[in-house]
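Of the protein chains in this complex, one is absent; all others appear in place.
Which chain is which? They are A and B, in the order written, and residues in each are numbered from 1.
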Amino acid sequence: MSGGAHGRSKGLNGWLLSLPALVLLFVAASGPLLIVAVYSFLEKGDYSGVRWIFSGDAWFRVLFEKDIFDGTVSLADANLSIFWRSVKLSLATTFITFVLGLPTAWFIATRAAKARAIWLFLITIPFWTNLLIRTFAIMEVIRNQGLLNTALINLGVISEPIQILYTDTAVLIGMAYVYLPLMVLPLFAAIDRFDMRLIEAGYDLYASRWLILRRIILPIIKPGIVAGCILVFVPSLGAYVTPRVLGGGKNMMIGNFIELQFGQGQNWPLGAALSMVLLIVVMGALLLYTRVSSRDDPHG
Amino acid sequence: MGKRRFDVTTLPGFTFIAITAFVLLYAPIFTLVIYSFNGGNSVNVWGGFSLKWYAIAAQNEAVQSAAIRSVIIAVSASGIATTVATMAALGTTRRGRFKGQTAIYIMINQPLMVPEIVTAVALLIFFSSIKIATGYTGLGYLILAHAAFCVPFAYLPIRARLEGMDMTMETAAADLYASPWQTFRYVTLPLLMPGVIAGAMLAFVISLDDVIITEFVKSAGQDTLPTYMLGQLRRALTPEVNAISTVLLALTVVILTAFFLITRKRD
Partner (left out) sequence: MSETIAVAARNVGKVFGAGAHTFTALGDVSIEIEKGEFFTLLGPSGCGKTTLLRCIAGFETPTTGTIELSGRDITHTPPNKRPVNTVFQSYALFPHLTVAENLGFGLKMLGKSRTEIDTSVARVLALVQMQAFADRLPQQLSGGQQQRVALARALAPEPQVLLLDEPLSALDLKLRKEMQGELKRLQIETGITFLFVTHDQEEALTMSNRIGVMSAGALLQVGTPHDIYERPVSRFVADFIGETNFLEATVEDGGVRLGSGDVLAVPPSGRTGTVTLAIRPEQIKIGQDGLSARVVATTYLGTDTHYTLALSDHSTLVARVQSNSGADLKPGDAVHVTIDAQSVQVLAT
């Protein structure tokens, strides 16, 4: 408040009070990431672990493979298809959750105060419910003897159950299901701040409902849309539990592929390099988000 | 058409999609809960209402020890996380900007940004070498890892509460002869308490639910309820898993309801 030497002691107190949290997070969250970075430049050990010899091999093998007989270099098709599946499924998940999430957030934000609190609570319960439990729940619905197939057979729409479980479709349905609340909440926050009188002004100036949505509402709530998309895209890209349970082992995403290197694959440096790739992509997305949101935020 | 009231906030199809979204969100959860009361032996056929799978789960020693372990870890981790988060919130709120504040924010919120699988891998590498070096393989690693990723969840509601607090309360306390420590003890802390409790609850739920980091950090025989359930899945989905899921779900709903009542009461 009064600047000068006073301000410096406030900063010192701030650091001292934050120190225990910072130490905890350094020891059990950030610090180990540095070890991962180091491991990605080492040689793989015989069974697991590493040999302390510098090597760019792990990074090379993220994208390429060398024929063990004639030494020709080619793109690692298996890896590329996993990356492509991860990006494709994450984009599709983001799209589906947006299409469902925007009307849902709008619906909640336009309720009367009391009802709104209840609808909002109904969205937050799945948000806080164990990811594994929600994945189990969607599995109950889509498996061959599950709710969906049984209902369709009983209605006479199909005669044989459709195989959804253990396909990319299952992973997509599962991710859209578990990440929907992550899309709704930031959209709700943006719509909640939206001044509904602007819609009245729009109608007054002869705009149709569609034009009001496209030309007034969407541009103004754009920061919320970007936030929701990032919040869904980022965990989708790093998803592990949902593809493992619903993809059934063969429809891997990056997360599962990383785990494989520390399990049966026994290639820790490659796993470390893949982790770094995932981390860099996610950080890039978050950086993009802070850029966009600081530029678009009308509140400065 | 003339009879319907023209509501400017209604957009075509939005209400229909919203209701559909809520149905889609809750139908699978209800299915899971209903099937946990299935008396039959198979997950496919309804065999009448029964609590038999709850009884089976409760008598299963592996489930018992996993449940106890889950609670020990969640209580310890949320306790540690809430303590350090409260201190950090006091350090970073209401004292004007200071050098390095952004760095502290980034550090504290780091677990929300880094993909969990990456942190899990990092902790696996780090802790496995410490396990070899020290020979200690206890629950300490899991508690430490859980405490770390719980920090932002405890920090955010505490900070929100602090920011909403009237600073003249502390000025008034000083005016009424309270020393800085007495001001904290008798005014700041009691007023901050709803935020601290809310933060502790969120941290507890987050720790209780964790799968990925636990799966990578745990030593042999250190299953928590979620990793136990994930392990069961390798064979087939059992009604027992449904029963455990339902209990965890009920616990989450109870804690969240309490959380909302506490944070709403502030006005």
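Observations on the model:
Rule of thumb we're sticking to: a contact is a pair of C-beta atoms (placed from the backbone, for glycine too) under 8 Å apart; a residue touches a chain by one contact, two chains touch by 3 or more.
As the structure is a prediction and not an experimental result, all values here were calculated from the model.
In the complete complex, the residue from B:Leu11, B:Ala173 or B:Ile206 that touches the missing chain is B:Ala173.
Touching the chain that is not shown, out of B:Gly13, B:Gly138, B:Gly164 or B:Pro190: B:Pro190 (per the contact rule at the top). Seen from chain B, the chain kept out of the figure touches residues 166, 168-169, 171-179, 182, 186-187, 190-191.
Convention: only the chains that are shown with their structure count from here on.
Look at where the CA atoms of chain A average out and do the same for chain B: the two points lie 18 Å apart.
The part of chain B that touches chain A in the complex is made up of residues 8-22, 24-29, 31-32, 35, 43-44, 80-81, 83-85, 87-88, 90-92, 95-96, 98-101, 104, 107-108, 110-111, 113-119, 121-126, 144-145, 147-149, 151, 155, 202, 205, 208-209, 211-212, 216, 226, 229-230, 233, 237, 241-242, 245, 248-249, 252-253, 256, 260, 264. Chain A makes touch with chain B in their complex at residues 1, 7, 10-11, 13-18, 20-22, 24-33, 35-36, 39, 99-104, 106-108, 110, 117, 119, 121-126, 128-134, 136-141, 143, 145, 147, 177, 180-181, 184, 196, 199-200, 203, 209, 213, 234-235, 237-238, 240-241, 244-245, 254-255, 258-259, 262, 268, 271-272, 275, 278-279, 282-283, 286.
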